[in-house]
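The next block holds one structure in the form of C-alpha cells; read it before the comments.
Yeah, one chain of the complex is gone here, protein chain that is, but the others are all in their spots.
Right after this comes chain A.
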Amino acid sequence: MKRVLSGLLSLALLAGAGAAIAQENHPAQQGAAAPASGEHAGGGEAEAHGGTPHFPIKKPAQMAWTFAGLFGHYDKAQLQRGLKVYTEVCSACHSMNLVSFRTLKGLGYSDAQVKAFAANYEVQDGPNAEGEMYTRKALPSDHFPSPFPNPEAAAAANNGAAPPDMSLLAKARGIERGFPTFVFDIFTQYQEGGPDYIHALLTGYENPPAGVEVAPGTHYNPYFANAAALAMAKPLNDGQVTYDDGAPATLDQYSRDVAAFLMWAAEPHLEERKRTGFMVMIFLVIFTGLIFLTKRAVYAAKEH
C-alpha cells in the first residue's frame, strides 16, 4: 500500500513537471502556431491563434457564495433580489423557459405570492372549443414566457445575436481553470465557475484600451469568454433597480444577486443535494469504519 502511495505521489510530481514545462513554453509557441482550420467565423479563436491573447482576456475573480461548499445554501433574500433584477432588466431580452412559476416557492414566497406573481404574465393557450388560440393570465404551473416568439425574432431584434436562454446559464458558463488549479478544485469543491463568470461579465464592461478596435454593435468586455467584445451592451448600472430590503443599489450587488438567482434557476435542488450528501457521507464514513474493524478482526488471526 505504501508503495502504491509513493508511486502515485511520484507520478503526480512527474505529471506536474511535464505540465509546468508545457505551460512555460506555451506563450513562446503561440505566435508561431498556424491558425487551426475549421474555426467558425465570428469566434475569437482564429484571432487568438494569430498571436493575440486567448479569451477571456481576464479570468473571473472568485466570489464568496452562500451556496458554495459542504453546507452551501441559498440566501433567500438574495434570490428574491436576483429575481427582481431578472424580471426588471434581463427578462426584456432573455427567456428562462425551463423555470416554472411554482418553483419560486423555493425563494421563500407563499402560494398566494407565487400566484400573484404569475398573474403578472400573459401566456398563450388553446385552442379552445372554437379552435381559437387565446391568451390568459399565467398560472403557477406555467413557465416564464419568452420575450420573443422565436430565436430568429430574438436575433433580429438584438443585432443578429439571439440572447441565450437563462435557465441553465449558471451551469453552461465557466472559464477553464488550468493546471494545477483544477486539481485543488477537487478538494475545495469549487463549482461556482458559472456565477463567478456572470458576475465578472456584468461588472466587467469598460472602454477598450488604446489600440483595440471593437466591431460596430459590439461592446468591449475583457471577461467575455469568446472574444474581446460582445453584442450585449452593458445591461446594469448603479441605481437601476430599486431594492425593497435596503441592500445597496449598486452594480456589484445587482450582479451578485442575479448570478445567485441564476444558480438557483439552473440548480433548484442544490440545497437538498448538499444536505443529502452530508448524511450520505456520514453514513459511508461510519460504514467504512465498521468494515475496517471487521476486516482487521478477521485478518488478525492470519499471517498477511
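The rule we apply is simple: contacts are C-beta pairs under 8 Å (C-beta built on N, C-alpha and C of every residue); 3 or more make two chains touch, one makes a residue touch a chain; residues count from 1.
Here, contacts and distances are computed from a predicted model.
Per the UniProt record, the chain missing from the shown structure is "Cytochrome b", taken from the list "RNA polymerase sigma-70 factor (ECF subfamily)", "Branched-chain amino acid ABC transporter permease", "Cytochrome b" or "Aspartyl/glutamyl-tRNA(Asn/Gln) amidotransferase subunit C". Which of A:K58, A:K76 or A:K171 touches the hidden chain is settled by the complete complex: it is A:K171.
Of A:T135, A:N159 or A:T288, it is A:T288 that touches the chain left out of the display.
Although one chain is hidden here, its contacts on chain A can still be listed: residues 1-4, 7, 10-11, 14-15, 18-19, 22, 25-26, 29-30, 32-34, 36, 38, 40, 43-45, 49, 70, 98, 103, 164, 167-168, 171-174, 179, 185-186, 189-191, 193-194, 226, 266, 268-269, 272-274, 276-278, 280-281, 284-285, 287-288, 291-292, 294-295, 298-299, 302-304.
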